[in-house]
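Missing here is one protein chain; the remaining ones are kept as they sit in the complex.
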Amino acid sequence: MPPTNKIVTIGSHSALQILKGAKDEGFGTIVVCVKGTEEPYRSFKVADTIISINSYNDFEKIQDQLVKEKAILIPHASFIAYMGFERVEHLKIPYFGNKKILRYEADRNLQRVWLKNSGINVPHIFKDYRDIDRSAIIKFHGAKGGLGYFIAKNPHDFKKKMKGYQKDQRYVIQEYIVGVPVYAHYFYSPLTDELEILSFDKRYESNVDSLGRISARDQLALANVDPSYVIIGNMPLVVRESLLPKLFEIGRNVVEESKKFASPGLFGPFSLEMIIRPDMEIVVFEISARIVAGTNPYVFGSPYSWLRYNEPMSTGRRIAREIKRALQTKQTHKILY
Amino acid sequence: MPPTNKIVTIGSHSALQILKGAKDEGFGTIVVCVKGTEEPYRSFKVADTIISINSYNDFEKIQDQLVKEKAILIPHASFIAYMGFERVEHLKIPYFGNKKILRYEADRNLQRVWLKNSGINVPHIFKDYRDIDRSAIIKFHGAKGGLGYFIAKNPHDFKKKMKGYQKDQRYVIQEYIVGVPVYAHYFYSPLTDELEILSFDKRYESNVDSLGRISARDQLALANVDPSYVIIGNMPLVVRESLLPKLFEIGRNVVEESKKFASPGLFGPFSLEMIIRPDMEIVVFEISARIVAGTNPYVFGSPYSWLRYNEPMSTGRRIAREIKRALQTKQTHKILY
Partner (left out) sequence: MPPTNKIVTIGSHSALQILKGAKDEGFGTIVVCVKGTEEPYRSFKVADTIISINSYNDFEKIQDQLVKEKAILIPHASFIAYMGFERVEHLKIPYFGNKKILRYEADRNLQRVWLKNSGINVPHIFKDYRDIDRSAIIKFHGAKGGLGYFIAKNPHDFKKKMKGYQKDQRYVIQEYIVGVPVYAHYFYSPLTDELEILSFDKRYESNVDSLGRISARDQLALANVDPSYVIIGNMPLVVRESLLPKLFEIGRNVVEESKKFASPGLFGPFSLEMIIRPDMEIVVFEISARIVAGTNPYVFGSPYSWLRYNEPMSTGRRIAREIKRALQTKQTHKILY
């Protein structure tokens, strides 16, 4: 018997996958689109209903309609970024996820404490530019989508490069770790207390992923190019199998730690964003406490989800299955907020 | 009832996928191979019949045989490159695609007009080297497979580097856009007037995709390395979901524009080759008006084709399905030329 609830999400980020996964689990689907962005959801045939709004400001206006449809909201990063976490906290539509986590995720400092208390390596933060004693990356606060970074090797270099930026901008000076970026996609079920690894990806970022295609000679000849990390896409990746035990361990630690400060803790999909160094040390620089777009290559399942499920299991579908299971076993209070 | 027609293509480029897709739709398959290149088509079991010829010059000699077999020809880039578009225009075997498009695709200037009239950003062209006022890439005409490029930052740099090349070679001086390359794979059906996005890829090019693996210090120490863009392979990619509405729009514009100058316009598979900049502006530098090899990672479907089809749908299979549908509905005059 298919569920009578519907799944709703916002047309962006990972909505295609979320909606497809919901349909595969038997849910009706609704996508809310800002006017002009409907075509993908029409063409890929994943939404039973498309609701157009003028801007994210109007989301609350359609909330009653969604509640009446018995819709359950799946949040993603674009939704939270455009709404702001305070507004999300006040929504009354059933929401998949622990809203208490939102403010921890939104604050770099709280994230850092969370990771450190989980026993995980994080990059060093320099409190003062004069302390820079190894290569560092300077990240401006509120930098949207990967713009506004530079790399400095020492205090002098910092001062010189800082001249190009406004004085009143807030920033953080973080140790620059040389190693490859890896994005690990987890799912934690509060219904079964199981932690799963669903997949991995490597981001495809403009311009940093094109710099290497310009020879050093030509780069130096060209006008100076500052690195930017604007995500344009994602590429599938598997990781060295001997790293998996450690990756399960740190995923579990992040979940357990979160139970202490935001009961019942982090659940559903989340991602750890890390650098893996040549000595195979893992340094985590960010937690995403919801579905990440890096799972989009795996609409039809990942090399990892095929192992466990033996059927096409995307992160979007895994969410829908969790909700279905909670509905069937009357445990929705554990996953909807 | 399976179709009584057969699908034929040339053994190279994307033939494996085309033949597999044809078989999946119930067609018999024929591959025409230059002697010595048959093994992949044998080993992968995608061709019912392998016809060996000594060289592409002999293609017309087997045409009668193919016509008798009721074969429909699926062109790809290698076929057109080796045959030359004038010869292709004069073939009498049923041909999937609009032959009028061929000469627009073959001419960089006509392509450029096509793209501009479609309202799409294209890289600036410098008519004279003395006008170079930002980084530029110099592409020689008739450059085969990605060799014969260099990057110059100003007129002086251009003159210096030009010394290594023959004076009588024709070239184009194009603005060098810093951003990541993305290849978008479309399919337009003249039977339903629907435009689909089937997949995306990132090319894997020798040597540019290895330059980044050499440290700047070592690159400068080594003998000078000119960039080359010889395609060696392709890697799967998904793009940021919020870019999709724009990508649907520009794909549609390219199709509509083509109807004006080469009625009934571009149809079937095509690709737009683009750079996406850090500000998320899309700059298109080339149209491929047929199947591209970038669809080869998706023999069993792509993250996008799984959304719409819920069965393994490669571009090769999509072609075969279009032909089958046209045969079943007596509309082959709309797709075969």
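Per-chain residue numbering starts at 1, and chain names A and B are given in the order in which the chains are listed.
Criterion: a contact is a pair of C-beta atoms (placed from the backbone, for glycine too) under 8 Å apart; a residue touches a chain by one contact, two chains touch by 3 or more.
Note that the structure is a prediction, hence the values are computed from the model and not measured.
K.L.:
From the listed residues A:Lys68, A:Arg240 or A:His333, report the one that touches the chain absent from this view.
P.N.:
Final answer for the missing-chain contact: A:Arg240.
K.L.:
If I consider the whole complex, including the chain that's not displayed, which of B:Asn207, B:Asn310 or B:Thr332 touches that chain?
P.N.:
B:Asn207
K.L.:
Need a quick check: the contact residues on chain B for the chain that isn't drawn.
P.N.:
12-17, 20, 36-40, 43-46, 78, 145-147, 204-207, 209-219, 221-223, 225, 228, 230-236, 293, 296-300, 312
K.L.:
I need the residue numbers on chain A that touch the omitted chain, in ascending order.
P.N.:
134-135, 151-153, 157, 176, 178-182, 194-197, 200, 202, 205, 208-209, 211-214, 216, 219-220, 224-227, 235-245, 248-249, 275-280, 301, 303-304, 306-308
Methods note: only the chains that are shown with their structure count from here on.
K.L.:
Any idea how many Å lie between the Cα centroids of chain A and chain B?
P.N.:
Centres of chain A and chain B (C-alpha means) sit 33 Å apart.
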